Structure formats: C-alpha cells, structure tokens
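Below is a structure I'd like to ask you about.
A protein chain is absent from this complex, but the other protein chains hold their places.
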Amino acid sequence: MIRIEHPNWFQTVLWFVVSATIVGTILTARRGRQLFVRRIPGLTAIDEAMGRATEMGRPVLFTFGLLGIGIVAMQALAILSHIARQAARYGIRLIVPVADVPLYTIAEEVIKEAYTAEGKPEAFRPEDIRFLSDQQFAYAAGVIGLMHREKVASVFYFGYFYAESLLLAETGQVVGAVQVAGTPATTQIPFFIVATDYTIIGDEYYAGSAYLSREPTLMGSLVGQDIGKLILLVMILLGTAFAVGVELLPSIFAQNWMAKLLGG
Amino acid sequence: MTPEAPPAQDTRDARARYTIFAVLWVTVLATLLWRPATTLAPSPPTRSLYDAIEAIPREKLVIISASWDVGTRGENGPQTAAIIEHLFRTGHKFAIFGWVAPPGPLLVEMIARDLARKYHKRYGVDWVNWGFKTGTDAMIMGLAKNIPAIIRQDMHGTPITKLPAMKGVKDHRDVGMVIEITGSGTLLSWIQFWQGVYGTNIGYCPTGVMVPDAFPFLDAKQIRGLLKGLAGAAEYENLLRTHGDASVRMTAQSASHLVIILLIILGNIAFFRRGKRQA
Amino acid sequence: MPYYIIVIGAVATLGIYSILYRENAVFRLFEHIFIGLGAGYGFYFTITSVLDPQWWTPMVKEGKWYWVVAMLVGAMFYLIYNRRLVWMSRLVMVALMGLFAGLTFKGFITAYVPWILASFKPIVLARKPYIHITNLLSFVTLISVMSYFFFSVEQRARVLRGSAQLGRWMAMVAFGAIFGSAVMGRMSLFIDRVAFLLFDFLRLAK
Partner (left out) sequence: MLQILHNAWPWICKAFQPVHGTRLLVYVCGTTAAWILLFWVLHLLPARQKRGLIVACTFLAGLFYSLEFFLPAKASWLPGGKNPLSDLVVPMGNAVSVVFAFTLALGLINLCLVHGRSLAQAKPGWHNSLAFFLALISMTVFGLWQSYVKDGPQRTLFGLSGASVHRVDDVLFSGLFQPLGATMFSILAFYIASAAFRAFRVRTAEAAFMMAAAFVVMLGQVPVGYWLTHWLPMPEHNPLGYLRFEVLANWILNNWSMAAIRAIEFGIAVGALAMALRIWLSLERGSFFEVREGPR
C-alpha cells in the first residue's frame, strides 16, 4: 500500500517528462511537421451514417450525454463541429439535445460557425439545439421522446455517459437509426458495443478529434500521448523484469528498484 | 446496412421485444411470490471485506458512506443491511454519512433502525447518523483533519458533543474503516483524500455495473474488500448466517439470468439458421 | 410510509413502465412532471444545501464580506447570452477549467502510480510450477491492450499488428465482464421495483 500526499522526486519527474513530451510534440506539429494517425474504424463510420441520412432525407441526432463543460467536452465539440459541417454541406437537419446549460450555449455557437464555414448560415436552425434537463433520467426520457417523434436516421453519442447510455442506444436501435458512439466512460462502452453500429473505445475517443480535424495541435498532442503511454509501458516492463529478477536471482536483485523509485 | 429496414423485419423485432419483456415480468413476479431463498458461497473479495471488518479495533468508529438513493436501492439496500447487521454483531460503533446522494442517510437510517431493534442497540450510543453534508471533495479532505468541525450536529439536529458514540472522535485516526456504499463513481475521493494520504481502510460496495472497474483498486490494495452488487450482499448474508432480502432476491436474479442466457442461445440458433438459409 | 404515498408511487411506476409498450401520452405526462420535479428539487436543494450554509452564513452571519466575490464570479456566467460581454463568461469558464486541469495533474500521480506499482508481478517463479499463469495472463493483457491504443504508428509490423489485435480481443473480455455484471445490477433494480409493487402496494404477505 502506498500513500501519496505530495509526490516524491521520481513521480514529479515522471509527470514532467510526460507533460514536456506532449507539449513538445504539439509545438513541433504546429511548426508544420507532418504527422501520422492510423485509421480509427468507428470514425470513418460517421461519414457513412451522414450519407445514409442524406439518402433518407431524415434528421440526425447528436448527444453529449450528461456531459458538462470540461476536459471531455472539448473533444466532443470538435467532433460535433465535423458533423455539423457535413450536415450543412448535404442539407441534413441536425438535432442536439443538451443536459448542461453552459455547454448548450457553446454547442449552439460551434454549430452556427460550422454552417457559416460551409457558406450556409441561413440553413442553421437554432430551435434544434435544445436544453432538456440536467436530471439524468429526465434527460434520457426527453431524448427518447425526440428519437421517436423525429424519426432520426442516425444518432451520434460523443461525451460522458452513465446509466442512460443503453436507454438511448436501445431506443435508437428500435427506431432503426445508424448509431456511432464514443466515450471515455469504460463502464458504458459494452452497452454501446451491443446497441450501436460502431463504437469508439477508450482512448480512441481522445484520438478522434485529431483524426477528424487534422488540426496540428491535436495531431501533435496525439503523438505526445503515444510517447507518454510508451513511457508507462516501459516502466511496467522494467518493473515486471525486476520482479522476476527478485524472484529468480535474489542475490543480485535485492529489491524491485523500479517500485522503489515510484515510492512503493 | 440497408437504407430502409423492411416492415416485416420491424414487426418481427417488435414481437421478439414484447415476448422478452413479458417473459421477464413473469419470471420476476413468479420467483418473488414463490420466495425460495438461496445461499451463495462467499467469494474472496466478500470474505476479505468481512475479515477486514472483524479486524477493526473495537474502539474505532466505522463510517458508512451512504452514496445511494432509491434509484439503486435494489442493490445498495441489501448491501447496507448486511454490513450494518455485521457491525451490530461485532459491536463496532458506526456513523451514517451522506455526501453525494442527499436522501442516502435517511434511507440507511431506516435500515439501521430496524436492525437496532433486533440487536437492542441504542441510537447515539452504538450508532449515529451524521446526515448529509455538502462540499464534496473539499469537505472530504477537511473531514479527515477535523471531524467535529465539519459534522457539528447529527441528522436530527443534536450537537455531536452530546452523543456518547462520538466521544473522542477527532480525525481520521479515530476511524477504523470507511465503507463506501454507492451507485455512482464516488470511490476515487476516498482513495485520493483518505486512503492515499492516511492509509485509512476502505470497504467498497458498488452496484453491479461498477464491479469490474473496482478490481484494479482491489488488486492495488487501495480497497480492502468488495461486495459485488446484490450477489455480494447475498454472499455476506451467508457469512453472517442470515437470510435477508438479498438471499431471497437472488432466486429471482438466478431466474432472470437464466432467461437472458437462454435468450442469447436462442438468438444465436436463429442467427445461424437464418444464415444457412440465405447461403 | 403512509399508504397514499405508496399508491402515488405505484401509479408513477406503472406510468413509466408503459414506455415498454410504446411512447404514449401517459408516459409523456410523467416525463414532464419528472423534469419539473427535477428542476425544482435542484433549485431548492442548491439553495438550502450550498448557498445557505456555504455562502450566506459565512458572509452575513459570520461577517466574511469577501465571499461576495463568489457571487460576482458566478454572475459572470450569465453574460453568456450577451454577445458583447460573452468574453467575461468565457474567462470564468476557462479559468475554472484551468483549475480542474491542476487537479488532473494531481490525479495522474495519486490515482495511477499505485496501479503501475501493482502491475509489477513476477511471471516466472523460482519454484514450481515455474510460470505463474495468472500473472502472465494479466501481463499479456495489460501490454496488448495498451499497444492497441497507439495511434501514431502504422500497425504494419507483424508483432505490433498481432499485439494490437490481441489487445482488442482482451478489451472485449473486460467489456463482456462489465456487461455480465451489469445484467445482475439492472435486474436487481427491476426486482426492487416489482417488490415495491407486490409487497408495499398490493400488500401481499411478505
């Protein structure tokens, strides 16, 4: 059992190295260095789902779940902006019910900007961006009603979800919508996997906005994150190797030095 | 992915849905009315929670953190009852405490009162209810350093200085264990501000959906034991040799799990038969 | 609990369950009552549990005048509706997000360092059976799932591709476990509602 009220020097260095790497890659990417991001299957499905809505001439729905303004919301907004641009381009109606008021106002602005960027500011319908309720199941009940009444062709779930995830995704399935979902909430991913057509799992959520926007800041950050994960991975490999060493050659490995450094 | 699902498919899906719903209703109604109680052998996480509670020094207080409301009563209620029953038997003093779900302390008090009658325990002497306190993480941090300053009075408005159970309770050192009974992601606050800083023992009773997420904490010894939803409560009742709500409801649970497993098997049979016909 | 409250509760319960058949007027009525009650509850709860004890009492009764600043900062949120002054609401929101960013740094170390430490497990043993199968499986799962989440390298190399594929499968094990565990949880909640209808409302012998 380990107690951390304030970090030891190694923990501080670990944080600093990972942080500095991320900031460093962001800055190099901004200076114009080309970076690579692998294909993320679920994200290409967004275009497919938009295409289907165009064919059917029915609206699409985007939900953030119970998300409030914060770290996770920034990513969701980037994806929303991508979807809104496509909606403007192909003339699809985009409905966005929101459960948080500050986020509601920002979402409205993001969508409006996307329509303007596509040269169709007149097609933007502010009444389609709605604040429903900040109460979990009241919000869920409201979105369920919307899906039924508007006969949506596609539904996108990007944000933070709790128990309402399956209530919404299963309703979308019943009304016959193509659904794409992504959330960093690990406990809700299985429900999206069973009830939606494409699910972006775990960390892919954070990679998503970089993949879609190709914005240098996000691309750089993604590369930095990979290096950060690599650092953690190497630490785990070393720690495990030392643990084996302690087991097999106790005369040489008096203790697990990796663990010692980390404060264990 | 077809652009427009054919109507025949729609009605067939709808019929399947209604059948599933009806079967579930009948199964649960029948098993609840029939009421056979079943026992469940305790799993290692349940047993370690039991042992951890047994090992708490008698003079220390146990905090029962009631972070649930009616929404998840189906799981958290029986868990709470099992834990409180154990504490009454061992004779540990405990405090009910709410900081996430405002109705939590009241719901737990109702459970505690019933059990107190059974074990002839007195409020204020053997147990107290701190009620709901606001301030979330900041308050939890403050609580570790000075309990009387944050709690001041119990849920019924009595100053805690007048409650014998609270005599000598000053800070985290007087707390033997925090038992977090919860329907939402509240564990991290206790881990970051109590266990991670002072090494306080944490017992964890989450709802079923959060159980797999709890194992990384159990593995890292950040929590001392774990009740796996309603099943955990039933296992705990088995350890206590009682038949509470959990044991009775586990029968309905068994039946509905069987229904779902049969559904999955049926679904696969239908899928492969249809697949063959098309091929 | 008095019986009339239980009756009202039972009507509300059955009204919501009507959605299982289809979306209908009764469900819609209860949906709106629910949204209204939720908003009202949030309102009075915030006043009685946060604003009164944490703001009004220290400021007015204890004379800590500087607490007024909290209200002024909170009020700046409302400028979101004003096109000219909207930057002030942004200032508050972004600054608060900066505050949370600081907490994220703290969480990165306090929450995850113990997990890194806990994953240092010997996979080879000096005694029989020489290989700790459980630890080996945990190790392989951990490494392969982490390798799936590398985005900036093309998964062409066979080792990496294989590892990433394995990682996706292993992640599915976790999701399956969550699903299975959630089935138990969700069923318990339904059982609780049925128990309420049978034993509290219909008063069938318990």
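Order of writing sets the labels: A, B and C. Residues in every chain begin at 1.
The rule is short, and it goes like this: a residue touches a chain if its C-beta (ideal position, glycine included) is under 8 Å from a C-beta of that chain, and two chains touch if they have at least 3 such contacts.
A quick note: this is a predicted structure, and the numbers were derived from the prediction, not measured.
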| remark: Displayed chains in contact with the omitted chain are A, B, C
| task | Could you tell which one of C:124, C:172 or C:198 touches the chain left off the display? | result | C:172
| remark: Where B:26, B:41 or B:55 are the choices, the one touching the absent chain is B:41
| query | Please identify, in ascending order, the residues of subunit C that touch the omitted chain? | reply | 1-2, 4-6, 8-10, 12-13, 16-17, 19-20, 28-48, 50-51, 54-55, 59-60, 62-78, 80, 83-85, 87-88, 90-92, 94-109, 111-112, 115, 119, 134-135, 137-139, 141-146, 149, 167-184, 186-187, 189-190, 192-193, 196
| remark: Across the whole complex, the chain not displayed is touched by subunit A residues 5-7, 12, 18-19, 22-23, 26, 71-72, 74-75, 77-78, 81, 100-102, 104, 106, 109-110, 113, 130-131, 133-137, 140-141, 163, 166-167, 169-170, 173, 184, 186, 190-191, 193-195, 201-203, 205-207, 215, 217, 221, 224-225, 228-229, 232
| task | Write the list of subunit B residues that the hidden chain touches. | result | 13, 16-17, 20-21, 24, 38-41, 43-45, 69-74, 103, 134-139, 141-142, 208, 211-213, 215-216, 218-219, 228-229, 231, 234, 250-251, 253-261, 263-264, 266-268, 271
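Rule of thumb we're sticking to: only the chains that are shown with their structure count from here on.
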| field | Chain nearest the overall Cα centroid | value | C
| Among the chains, which is located farthest from subunit B on the basis of C-alpha centroids? | A
| Counting C-beta pairs in contact, which chain pair ranks first? | A-C
| query | Just curious, how far off is subunit C from subunit B if you go by their C-alpha centres, in Å? | reply | 16
| field | Overlap residues in subunit C, where contacts from two or more other chains coincide | value | 110, 114, 117, 174, 178, 182
| message | Which positions in subunit B are in touch with at least two other chains? | response | 71, 196, 209, 212-213, 221-222
| query | Which of the residues in subunit C come into contact with subunit B in the complex? | reply | 20-21, 45, 49-50, 53-54, 106-107, 110-111, 114-115, 117-118, 174, 177-178, 181-195, 198, 204
| request: Show which residues of subunit B lie in contact with subunit A when the two form their complex. | output: 1, 3-5, 10, 13, 17, 71, 184, 196-199, 209-210, 212-213, 221-222
| Which residues of subunit C touch subunit A in their complex? | 19, 23, 27-28, 31, 34-35, 38-39, 41-42, 77, 80-81, 89, 93, 97, 100-101, 104-105, 108-110, 113-114, 116-117, 119-126, 139, 142-143, 146-147, 149-155, 171-172, 174-176, 178-179, 182
